[in-house]
Every structure is written in C-alpha cells, then in structure tokens.
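Certain chains of the assembly are absent from this excerpt, and the rest are unmoved.
Chain nomenclature is as follows: A and B, assigned in order of appearance, with residue numbering initiated at 1 for each chain independently.
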Amino acid sequence: RELAQFLEGENAKARVQQTVHSLTDSCWDKCISKVNNKLERGEEACLANCVERFLDTSVFIVKRLESLRGSGGM
Amino acid sequence: KVRGELALANAQELINKINEKCYDKCVPKPGARLESGEQACLSKCMDRYMEAWNVVSRAYVGRIQRESANQYGGGM
C-alpha cells in the first residue's frame, strides 16, 4: 500500500514534468527569438506569463464549454 | 462505460487542440492577465474551431460512407 502510494506520487511527478517539457517547448517559441548571453528580464517575464495565460486559457475554455452545454448551445 | 470514456477522451482532445491553436492565435504576447480582447478572441476562435471540427467530421464520415457504398457498385 505504501508502494502504491509511492508509485502514484511518482506518476504525478512524471505528469508534471511532461507538462513542464511541453510548456517550455511552446513558450520558448513564443518568448525567445534570439539566443542571448543571459535570459533577459523581458524574456523571463514572458515565459512565466506564458505559463499562467496558457493555464488561464485552459480554464476559460473548459468553463465556456460547460456554460454552452448548460444553455443547450451545444 | 467504454462509451463514456471514448466521449471523454474525444472532448479532452478537442479541448487540448482548441487550447493550443487558439492560445497561439489570440495570445501572441502573454501579459500579466488575460485581457478582455484576448478573451473575446478565444471565445470566437473556440466557436470557429468547433464548427471546423464538425465540417471536417461530416466530410470525412461522408467520404468513408461513399467509398464503402462504391465497393459494391463502380470503381473508386
């Protein structure tokens, strides 16, 4: 049972890491055009905002789908 | 239960695609919050994507049906 819990935790960790890989992939394309000697302040802010807005978008879509479904729009 | 899982997987995949396509189109420069203009764009984009999904689905299923009907008639 502790093993099951341990494995469940490791699974969750793997899913988080997979999401981080996929977000880094797409936010890199959105925020980094030229490779500089360090990550510029604006690039760093863009990366963090890119993650937050992507998740906001996800929440927005799911909520809107639910409201459309509720109003019989779908 | 299998049927429910299939519908769920389908909805999940649709949400993922909308998220990817519409985020790219509507939020080119992510800022400190989702602006109202970005939200309006997301709503429109989402509606258009679902319509596109329906058009593609009809065209694809229609083609499959025509081709299976043709198997018993003329050539393809």
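Assume a contact is a pair of C-beta atoms (placed from the backbone, for glycine too) under 8 Å apart; a residue touches a chain by one contact, two chains touch by 3 or more.
As the structure is a prediction and not an experimental result, all values here were calculated from the model.
Chemist: Taking the displayed chains as one copy per kind, can you state the stoichiometry of the whole complex in terms of these labels?
Modeler: A x3, B x3
Just so we're on the same page, only the chains that are shown with their structure count from here on.
Chemist: For the complex, give me every residue of subunit A touching subunit B.
Modeler: Interface residues on the subunit A side: 26, 30, 46, 49-50, 52-54, 56-58, 60-62, 64-65, 74.
Chemist: Residues of subunit B touching subunit A in their complex?
Modeler: Contact set of subunit B toward subunit A: 11, 15, 18-20, 22-24, 26-34, 38-39, 42-43, 46, 50.
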